[in-house]
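Excluded from the complex is one protein chain; the other protein chains are retained at their positions.
Naming follows writing order (A and B), and every chain is counted from residue 1.
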Amino acid sequence: MNITQILFWFLSALTVFSALMVVVSKNPVYSVLWLIFTFFCISGHYIMLNAQFLFIVNIIVYAGAIMVLFLFVIMLMNLNQSSEPKKHRWLRMAGVVAGGCLLLVLVAALKNIDIKKQVAETNTGDIGLIGNLGKVLFNQYVVPFEISSILFLSAMVGTVVIGKKE
Amino acid sequence: MNALLLTAVFGVIMMLSSFLLTSKTAIRGLAVSGMVIVLAANVLEMMGIVFFKIDTKDMIAFDRFSLLFNSIVFISTLVYFLLSARDMEKVGINYGEYFALIFFVLCGVTLSSSFHSLLILFLGIEIISIPLYILTGSDKRNLKSNEASLKYFLLGAFSTGLMLMGIALIYGATGTFSTNGITTSPTSALVIAGMLLLMFSMAFKVSAAPFHFWTPDVYDGAPTVFTSFMATIVKVAAFIAFMRLFNDEFGSLQSRWQLLIALITAITLFIGNITAVFQQSVKRMLAYSSISQAGFMMMAIFAMNADAREGLLLYSAAYCLATIGIFAVLMKLKDYSFDGFNAFAKQQPLLAATTTIFLLSLAGIPLTAGFLSKFWMIKAVAGTGKYLWLVIFAVLMAVVSVYYYFRVIQAMYFKEGDGQTIEASLPFKWTLVLLAGIIVLLGVFPNWIIYWLYF
Partner (left out) sequence: MSSVPMSHILFVSTALFFIGMYGLFTRRNMITMLMAIELILNSVNINFVVFNKYLYPDKLDGIFFTIFIITIAAAEAAVAIAIIINLYRSHRSIDVENASEMKW
């Protein structure tokens, strides 16, 4: 077991544990904090996968922007009371059963993937860096990039429509 | 490409218009003329005149099928604007923004009808969904509307998550996002799992059972003007995306998904029709009727042959126009229950007559567009030569659907009541008459639409 593997197992265990804590915590503020922790662990995975740009984007956008927005809303509404009634039992059961079936399907699909193709990373290091990404983004992915601007515009208009006081 | 860019541009123009123009009539006029321009540009593109040539790296493919579908959608939206744009004023003060959001939705519709890459499918579906969450919740002081928007958001985001997982698995199996079809044989488990996830998420979007449970609440809670838009144009757009996805990408695996789609179709038809019978509110009845009509449209996905493609286009036209008409009349009423329609024929004979035509078309009575489109669907399924029980079941369910559509007609013509006083302007009435005329004409000459697919 070399250092990469140890690091991987450590990060994975932390990721799953903190993700569980997000869902299990009664207090929304703790949930948000655990979620931020999860995002840092996931960013760690990205860096181990040589995706440096994603690492930084994940931290800036998720942990930086979205989570701060969540925390802000929770504080604003003073929602940190931890009394939350449970959902119906049958609904939870249905959720667990449906989820379990899907999990089985996915695990079956992923189980023998290693046999299919075992290409180790050939060109390590610099492919996830911002220069290479930029070249591909503005050549091959320029159309979806522009299209996503429409999406942002609509989200912006929508947020103003809903958020503005009448 | 024309329509894609112009809808986005008009979205921006409408957004700016809300603070540049003060008069609501001016905003409405701008929106209607924008719609006409978009429609004209799209028709020009069908004839081969493209204003903007953009290299999309094979991510978007505007073929005849998608262009024709876009035209149908734009015509429906134009009719929708003419009939219902006035009622948007009652929802809230952001009149121009509502039009902007609708134009953005149309931009998403053009994307999702012509994607050739799973990335574009995802973007298109998201551009459709995000403005819709807002439009659902646009009646801000109404608790029901807020709640509906919340539920719509949660389930929409969840189904997007499923779709993304599916795309990820397909990417893992094929290494590309282009929808050129799965060619790897033997089919890996990854492909099957990804296909299932994509199927479930698309079933969510088109509200096919058993993923339909959000539909009645969301359609009921949303302001009626926007329900009309959501239940018609957005739903058929999701169907076109569904069809393109399963035709282009999973066409070679048809034998694997056909049984599942047949089951979904049957369950959708059953639940939609049976539950619609028990509704007391016409708005909610129309929500369930939209589920049952989705069941009929699912038959096109099941059959996936030339008849199915023609039939789906015809069905979208017939369903959109008739439902927009009914909703336009419904919006004029104050009481949405069946009793609200009592003695409607005495009050407004013209409106009652046109509403009858719309309802007959939805029920699939001969000489209307609805009949022919249902006929096309059944022909498509029969053409596959498999699962003939589905045909019999669909006919049976069509008979059941006659009951709840005729309940409205019965209330209008044969029930006594004080009747509600409603004001309908003359242009409104004439547009409705024109719409009814189109539905009857399409029911006699369906080739007017089919012709454009092959000329």
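Simple rule for what comes next: a residue touches a chain if its C-beta (ideal position, glycine included) is under 8 Å from a C-beta of that chain, and two chains touch if they have at least 3 such contacts.
Computed from a prediction, not measured in an experiment: that's the story for all the values here.
Visitor: Any idea which of B:Ile13, B:Leu67, B:Ile167 or B:Leu286 touches the chain not displayed?
Guide: In the complete complex, the chain left out is touched by residue B:Ile167.
Visitor: Would you mind spotting which of B:Arg28, B:His116 or B:Lys140 touches the chain that isn't drawn?
Guide: Residue touching the chain left out of view: B:Lys140.
Visitor: Identify the residue among B:Phe51, B:Phe158 or B:Phe278 that touches the chain left out of the display.
Guide: B:Phe158
Visitor: Residues on subunit A that touch the omitted chain in the whole complex?
Guide: 2, 4-5, 8, 12, 15-16, 19-20, 22-23, 28, 31-32, 35, 38-39, 42, 45-46, 48-51, 53-54, 57-58, 61-62, 65-66, 69-70, 73-74, 76-77, 79, 84-87, 91-92, 94-96, 99, 102-103, 106-107, 110-111, 113-114, 117-123, 127-128, 132-133, 136-137, 141, 144, 148, 151-152, 155, 158-159, 162-163
Visitor: Which subunit B residues would touch the chain omitted from the figure, given the whole complex?
Guide: Those residues of subunit B that touch the unshown chain are 119, 122-123, 126, 130, 133-134, 137, 140-141, 143-144, 146-151, 153-154, 157-158, 161, 164-165, 167-169, 171-172, 175-177, 213, 217, 220-221.
Just so we're on the same page, only the chains that are shown with their structure count from here on.
Visitor: Could you state the distance in Å from the CA-based centre of subunit A to that of subunit B?
Guide: The mean C-alpha positions of subunit A and subunit B differ by 32 Å.
Visitor: Quick check: in the complex, which residue numbers of subunit A touch subunit B?
Guide: 105-106, 108-113, 116, 140-141, 143-144, 147-148, 150-151, 153-155, 157-162, 164, 166
Visitor: Write out the stretch or stretches of subunit B touching subunit A in their complex.
Guide: So the residues of subunit B touching subunit A come out as 8, 11-12, 15, 54, 56-57, 59-60, 92-94, 97-98, 100-101, 104, 107, 111, 117, 119-120, 123, 126-127, 130-131, 133-134, 137-138, 140-141, 169, 172, 188-190, 192-193, 196.
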